[in-house]
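Note that one protein chain of the assembly has been removed; the remaining protein chains are unaltered in position.
Naming follows writing order (A, B, C and D), and every chain is counted from residue 1.
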Amino acid sequence: MPRSLVPPAFFVERVTTRCIKCGVCVRQCGFSVHAQAEPYGEVVSTEENCVGCQRCVVFCPTRALRIMENVHSVRQHPNWTAGVIHDIQKQAETGGIILGSMGCDKDYPIYFDRLALNASQVTNPAIDPLREPMEVRTYLGSKAPRVEVKRSGVTFRLQKPMPIGIKLETPIMFAAMSFGSISKNVCEALAKAATELGTLFNTGEGGYHADLRKYAANSIVQVASGRFGVDKEYLEVARVIEIKMGQGAKPGIGGHLPGEKMTWEVARTRMIPKGTDAISPAPHHDIYSIEDLKQLIDTLKEVTDYKKPISVKVAAVHNVAAIASGIARAGADIITIDGMKGGTGAAPKVVRNEIGIPIEVAIAAVDQRLREEGIRDEVSLVASGGIRCSADVLKAICLGADAVYIGTAALVALGCHLCGKCYTGKCSWGIATQDEYLSRRVNPELGVKRLVNLVNAWTLEIKEVIGAMGINAIESLRGNRLHLRGIGLNEVELKVLGVKPAGESM
Amino acid sequence: MLEGWVRIPSGCAIAGIINQNGQAFSGEMIARAMTVMHDRSNGLGGGFAGYGIYPEMKEAYAFHVLAQDKTGISQVDELFKENFTVILKEPLPTRRTAGVAGTPFLMRYFLQPQKENADADQLVAATTLQINKHIGGTFVLSGAKNMGVFKGVGYPEDIAAFFRLDEYKGYLWTGHGRFPTNTPGWWGGAHPFSLLDVTLVHNGEISSYGANRRYLESQGYHMTLQTDSEAIAYACDFLHRRHQLPWEIIAKVFAPPHWWEIDRMPAEERELAVALRRTYGSLLMNGPFSIIVGFAGGMMALNDRLKLRSLVAAQNEEWVFVASEEAAIRAVCPEPESVWYPKGGEAVIQLVKENVECHAA
Amino acid sequence: MQTQLIDACGLHYQSLNAYIRKAAGNGFQHYTLRNVNGQRFIGAGLSRSIRITIHGTPGNNLAAMLDGAHIEVFGNAQDGVGNTMNDGRVIIHGNASDTVGYGMRGGEIYIRGRVGCRVGIHMKAGLEKSPVIVVGGSAGDFLGEYMAGGCIVLLGENLTPAESVGKYIGTGMHGGTIYIRGEVPRDRLSQEVKVEYVRFEEDVKLQECLEPFAKAFAETFRFTEAFSKITPVGHRPFGSLYAH
Amino acid sequence: MKYLVIGCSSAGIHAMEAIRQKDATGEITCLTKEQDLPYGRPLISYWLEGKIREEKMSLRPQEFFDRLGIRLCTGVEAVRLDLANRSVLTATGQSFTYDRLFLGCGGKPIVPPIEGLKAVPHFFFHTLADVKKIKLLVTPEDKVLIIGGGLIGLKAAESLTSLNARVTVVDLAPHLLSSIMGAGAAYMVQEAICAQGVEVKLNNSVAAVRMIGPRELAVTLKDGVQLMVNHLVVAVGVAPNLDLVQGTALSHRRGLLVDQHMQTNISGVYAGGDMVEFREMLSGQQKVVGIVLNAAMQGRVAGYNMAGFPLAFDGSMVCNSLNLFATNIVTMGESTAAGENKEILVSRPAPGVYRELVFRDGRLCGATLINDAERAGILRHLIYKQVEVDEVKEGLLAKTPQLLEIPFARWDEYYRDLTA
Partner (left out) sequence: MKRVYCNEKYCVNCHLCEIYCLAAHSPAPDLIKAFSPSDGIRPVARIQVEESRPRSMAVSCRHCLHPLCADSCISGALTKDPNTGIVLSDPEKCVACWSCLSVCSIGAIRKGFVAGRPVSVKCDLCQGREIPACVEACPNQALTYEDRGEN
């Protein structure tokens, strides 16, 4: 192919008076942007390779580097933006589907940012979370329709055992990210952090590396259409089994782990050839209808002797409320709704950016629908896809979620700068890679600390905020949309979200 | 805006008196207790519930109904005719009282379900909810056997005088003085709230209202008044009548032990506590409250689990008193045998003795 | 070894399977199930040394996630036989319907009669395991779709290759081998596979697959025509589909 | 406990340090015939070249002896050993008794059998006194013949050259430094030496010498060539100094014999350093390995054992590093020549850099590195531990040694404490 017509996306600025030619940038770049002929020689850059991951910038000891978006002065045009032009040129050069990683980067409204939280003033007091107990413990799993008690003397006993409930010490879990899409070190950091936090991590669909089984008590294992790693032990060691029907970043299409990341270890875990593309197609080939989902749920329950709650994860699509209702009635204990801003290791950009609906409206619609049908208590709802901060967690819970998954946020805690090149396997931050030179960049011990810090910080913020609302137990927040007010939302949006506009009273 | 369309937070005074022997006493006593706490109210609401007040009609469902206009009353009449035999219909006796104005139409019905209804209570409850929801400006103050709710806009002592409480006798009375912080109240918005024989007087405000409300709505309750007190009343009905849970357990749903306490419980107790929080977490009443729940045969007083509202209890011979302030108790019982201060989440449940014939239902 | 006789007539699958699980825990190793009709998940997740003989028509997902047990069916099986099966052996004296051995990771499935569509899809190999499916009769479309390992043998007894196998053989295949008796028309094969022709006598793997099959049904096989041996063209069927 | 240490060089110092580590109270006395604080013997050439001042030459400062509570007797020469009475007699007639005795008498220059040598003035290159004498007598443009092209001879050649003397080196062997390196490396060294104007005569030796004038000597070489020189430096090697041992019951061969605890055949009498012979690790033969490292390690082992703390010396191994005419030379292990089953690989990674590695049975057994000392200790460790390096030979030859070159499977075994 002759010279590419796509200009470099980033501009590398090196302040030569600050550059000590130490070569840190050269050695840290996973994309071979910087080069040096000899130690302490002149450093040169190939900007075409730069993905803007900022690894070199962060590591440069003298702050001599700056990576800036390369602002191409194509003529301003509302339709034909630089991005559109470059995509066309790229496709004209390759004839391929444009891949993207991480979440949707289109400028859709973020409903979380248009919802304001409430606080107490005078008539009911705020609670000081520093002194008073603030409870965020959350249980996942279906609930008994009612509690029956038996009196014996002055005390009472439970008459029927409850369905299995999974205790979370904080309503924040780590979302499904497979070994293969992310490195083993990252898997380990997530697993260990979940264990320390008393919450759960999700293996994703890549199977369970043998070294991580020690964290199984805090794991959700996924059964996806590719069925990687699914054996009896896999199901038995897990706390929860999740059937992956869809993913918010790429509704309607399946998983695709490019061969670049299929090292022997990943291949061994998935039981497929090394170097191959691991494909888990959109459909489970044994599920082409809702009763087939029930059949798979039942199969998993049979195999594990009804000891594991079954979660079903679906992408938030237009009809998600009805779909969720079907899933609840198919016997799932947990429904995970993954919004369109959820991350992924690789997805066609057109799918990532154009399909699905945001998690805020999806969770609101699902919660409302299940309540209307009187089956909200038969399932727990987990919201995921675009949860960025504690406020998002709070708002998701107000809208009706029991708990949330964080994926991208967890990776950001480990260093991810959202460059969106996970599918290349060259992640400079050592996260979305299997290259041993790169993957060692995530020291699990350090990673655990960062993840634990993040979730603890969010949890503190959650306590702080619900305290401000005068609430000391998170269950009082769940579905409590009176604590939300819409700002700048139209009537239809307010109706879908089930919230009142700011300024309207209780 | 009309109360019932918007949520109005409020502060309050509450009191409850029960005679364990089921001996009836005058409503004047509860009015006297409430009078002491005059300054906790602002004249925008007062009310009382009396149990055992209609001994001669104790097998019939007594309905106290208010209506803004006569069409409301006739619509109620129509509705009752569908399912009940009206034994008696009369205006609720009142007396002209300074400080009580804007009096709505107030009617009293004694009803008998027409056919041998398997669940007469359910019918009565449904009828109550239907009137409140569908007949504009009309509201059921109470609808149950051998009890009644008297409430309106005004100070409690004025409301007591207005409804001639001194002419009633019951074995259990609860009272309420209201301090809403928003627009002037509506008669229906005053406390106690009731559904069937369960009445509620409430001080404080529930921050979990939105969660409680949505849960109750998904269980078939319609919130007419948009107040947290209404939600608590319905939650009581839901847990006590529909889920058959004893009041001790209901107290644990409204004000459960903290998780750290649950974690330290013996296994059996813990299982129950966990089950209650998991199942009825949405009915946890979060935020400051003290409530007195009255029901046929007893009452329960309860504080939120952080004890953010005041509540005092006292006992003297066969009498048990609960109130926002000790002075209220001393006003009617100067030297009680014991006075105590219930802890957060620690319910005071007092039933009339079992062999005493006073139960309405 | 004591054999438990179970009359499955009218039993719901949950009670039937719970009973077997419980009895297995108490040491019973061999079960004969009579009057089976539609009970799902029989044998699901059961581990080694358990033998189940089934008379009748077992329901969907027979032997799903089987973990070493042996199951023999005298009759036809429905959809999802050996779904995500890990180890063990399934012998079916009749036919089976769609998605036999979906995501199969190990063990063997021998079916004397016909099978439906999407058989052996997502089969895998590794971790010292390599699953085998042998079918005596014909198979439907999408045989060995997304196959990543293991071996499928289709004998198509008394049928021409055009009759014995459906369309889209080995779509997305990136590992493993499919043997089909006779020369399969090229238009039945997906882009992602290549085919060569081997004689039964010359192919040790094929013989190894067939030996237990013949033994299971107490038959001997002689083949005059060559087998189509179908393998993936490369490890990355969709490697060049994307623009980076 | 009374400890007596004879000699205060590396062996003696480390023996005393070890004794004090294990015995806080014992009385330690050290006799040294040197007048000053002990100095590093190899430093004498640096002194002669003016690269180091005398006061900087001490191996340990006075503070060291004070801190350890050592009674240091300088200028005291032990002359007689009375094993029966556990005492040592000095040249001045003083007697020192002991419970434990350490002998660190070092070595002394070998005097070759050259006709007329005893009759003519000649220098050795062994002590500070030797070089002080040289400095006094040698003037620029003097012709100096150095007998011996080994380490000492060449160090002498270097320093005399720096004094602007005209130096000739004569050695019996076919190449220089034949005791520590093979011919290939030696030629490189020779080139560097000759470039500085030193004349080198190999396969040759001094047959006779006689005085022909006040600062003039006539030297007859083995090949018949006659040389006229002003000075003669005898540097054919060092032998164990057994003066004190002769005539006692201490058994010795070429050197004093000791067990693995550095104890002689007489209980309570220990020895270490250049005067003892011990098993050489690679060859397994008894050898005198006169290097500083060896002396220090042996001294320490002896000291521990003297203080009752058992420690064994596992064997000696040659390892040298020296600079000659701006050329650094490192040799270690069996670096001298080809032998049975040996594989010799040579590389010249950069101009002026020479690396010669000797392998036996897939293990490194010797190395000669010229101007290539960077991380050479890793190679020494590989030799010392006899690590199997067959699969990484090429890497060892091509690059600066790295720990990461060592096969990962053996990592733990050899460098356990290095990584977390």
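The rule is simple: contacts are C-beta pairs under 8 Å (C-beta built on N, C-alpha and C of every residue); 3 or more make two chains touch, one makes a residue touch a chain.
Keep in mind that this is a model prediction, so the values were computed, not measured.
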Practice task
Sort by label and list the shown chains the missing chain touches.
Solution key: A, D
Completion exercise
Across A:Cys22, A:Ala144 or A:Val317, the one contacting the chain not displayed is A:Cys22
Handout entry: Option touching the unshown chain, where D:Leu48, D:Met332, D:Cys365 or D:Leu396 are the choices
Key = D:Met332
Problem - Given D:Lys56, D:Arg71 or D:Arg210, the one touching the chain that is not displayed - result: D:Lys56
Completion exercise
For chain A, residues touching the missing partner are 17-18, 20-24, 27-28, 40, 59, 61-62, 430, 435-437, 440-443, 445-446
Exercise for the section: Could I get the residues of chain D that touch the absent chain, sorted low to high? Expected result: 10, 14, 40-43, 46, 51-52, 56-60, 67, 291-293, 296-297, 300, 319-323, 328, 330, 332, 369, 373-378, 380-381, 384, 401-405, 415, 417-420
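The definition used in the following text is that only the chains that are shown with their structure count from here on.
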Problem - Each chain counted as touching chain A and chain B at once - result: none
Problem - Centroid comparison with chain C (C-alpha atoms), farthest chain - result: D
Completion exercise
By C-alpha centres, the chain nearest the middle of everything shown is A
Problem - Approximate Å spacing (C-alpha centroids) for the pair chain A, chain D - result: 68
Problem - Each pair of chains that touches, named by its two labels - result: A-B, A-C
Exercise for the section: State the interface residues of chain C toward chain A in the complex, per the touch definition above. Expected result: 13-14, 17, 21, 40-41, 44-45, 47, 60-61, 64-65, 67, 79-80, 83-84, 86, 99, 102-103, 105, 118, 121-122, 124-127, 129, 145-146, 148-149, 172, 174-175, 235-244
Practice task
Going by the contact rule at the top, pick out the chain B residues touching chain A in the complex.
Solution key: 6-11, 181-182, 204-215, 217-219, 226, 243-246, 248-249, 256, 258-260, 268-269, 271-272, 274-282, 284, 286-288, 305-306, 308
Problem - Of all residues in chain A, those that touch chain C in their complex - result: 90-91, 93-99, 223, 225-228, 230-232, 235, 256, 258-259, 267-268, 270-277, 279, 281, 285-286, 295, 298-299, 302-305, 348, 423-424
